[in-house]
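With one protein chain held back, the other chains of the complex are shown just where they sit.
Our next item is subunit A:
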Amino acid sequence: MSQDTLFDKVWDLHKVSRLPGGSDQLFIGLHLIHEVTSPQAFGALKDKNLKVKFPERTVATVDHIVPTDNQSRPFKDNLAEQMIETLEKNCLENKIRFFNIGSGNQGIVHVVAPELGLTQPGMTIACGDSHTSTHGAFGSIAFGIGTSQVRDVLATQTIAMNKLKVRQIWCENKLSHGVYAKDLVLHIINELGVKAGVGFAYEFAGPAISTLSMEERMTICNMSIEGGARCGYINPDEKTFSYIKNKLCAPKNEQWNKALTWWKSLKSNEHSIYDDVIKLDASKVEPTVTWGITPGQSISINQKIPLLDDLSPNDKLVAKEAYEYMSFKPGQLIKDTPVDVCFIGSCTNGRISDLRVAAKVLKNKKVSKNVKAFVVPGSEKVATEAKKEGLDQIFKDSGFQWREPGCSMCLAMNSDKLIGNQVSASSSNRNFKGRQGSPSGRTLLMSPAMVAAAAINGRVSDVREFIN
């Protein structure tokens, strides 16, 4: 059983009681909500005649259903309009702070909370969204919950949960030129498998993690859930503190110094005990692309799609399904696979640094005429900053469509969808069957830089051929 890790310290601090069944009752320090998984929770509260216990500990934004072309109200899609109206009403009635479209702070919930300084080390953070693990990049314990647990957090600010085990994933050395956090996390999921993290929190550590920026760290923690771990985190350091400093909701004045002292005391250290430790060499990671229907089915850009015989018995069943669905032949190269749609955005890779990297690849280049390419900034703040830096113009000049912030084609709840069996090169997080809006649509996950390279060539390409 783990001891003295950041996870243990934060969990123990937030434990309210041991419930009769043996689960822990855990206090949730920050609760984030959005329009998709909260309406039924507010409904249940009403049915039970309960109030929101600490309205100031819940913050809302709208992201999943928002259109990215025309955001004027009412939305063209009646159901989407009904969802945003329901959220507006619930927030108003329950005195919950809501960052709506046009507030300057709307966006994907996992992009917004960190850039507002809401996400801080040592907190427990829950949200009705599996990519809540993103916030672990700051040394918080953050995880996705379902709607019934959203109801419980609203009513009690606590949930019933069993403590997770802790696995440290130690990443030696550092990433090579042209290789990004996305490649590293896809590599980790491929190495460990998509269910290795069940029952675990992942602590990402080592020199390759320390050298990453905060936004890159968010990309890593974001995809913990794709490896089965509902929670992933990184111990906070000077980069964490300087990212938070001066953000809207960051501690100010004497509170800042108190916060800093406390945050520094939380880290795992040489006395920490883990349930498991895995070591890997980050310098060996290459630009990585998924070829299948789970985020674990990935290869580096110059590799061939694995033969059935090369896979473990456990992986064969899904591999067979993947060959058929993706129309790939075992042994085929992934490089040069034609793509129809290129999507840059999502809570994994829709931040300003992602847009900068992609814009650098696209500068003075044109998107292939066979490709529909669009970029969806992760938030209004990201969009504003990108415009200030002239990135929007670089994207537009290259042939990318510049859109308004939201989740968009990561899960295709708005009108941004694949059509038929189109192939997308996508900076998002899931390549599940039908994920991007067409029941036969095919998704290749990769870094935003690799999406940009694929957009130019109209084929899956090695971004290292585009950058110096």
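Here is the rule we use: contacts are C-beta pairs under 8 Å (C-beta built on N, C-alpha and C of every residue); 3 or more make two chains touch, one makes a residue touch a chain; residues count from 1.
Just so it is clear, contacts and distances are computed from a predicted model.
Only one chain is not pictured, and the protein name UniProt records for it, out of "tRNA uridine 5-carboxymethylaminomethyl modification enzyme MnmG", "ATP synthase subunit b", "IorA protein" or "3-isopropylmalate dehydratase small subunit", is "3-isopropylmalate dehydratase small subunit". Checked against the hidden chain, the listed residues A:8, A:63, A:115 or A:129 yield one contact partner: A:129.
The residue from A:70, A:255 or A:302 that touches the chain not shown here is A:255. Remark: the omitted chain is touched by one listed residue; of A:6, A:62 or A:145 this is A:145. Mapped onto subunit A, the footprint of the missing chain covers residues 13-14, 16-17, 19-23, 25, 27, 29-30, 36-37, 39-40, 43, 48, 50, 53-54, 56-57, 59, 64-65, 77, 79-80, 82-83, 86, 97, 117-118, 120, 122-123, 128-130, 132, 143-149, 151-152, 155-162, 194-195, 198-199, 225-226, 228-230, 248-252, 255, 258-259, 262, 293-294, 314, 317-318, 321, 411-413, 430, 432-435, 437, 439-440.
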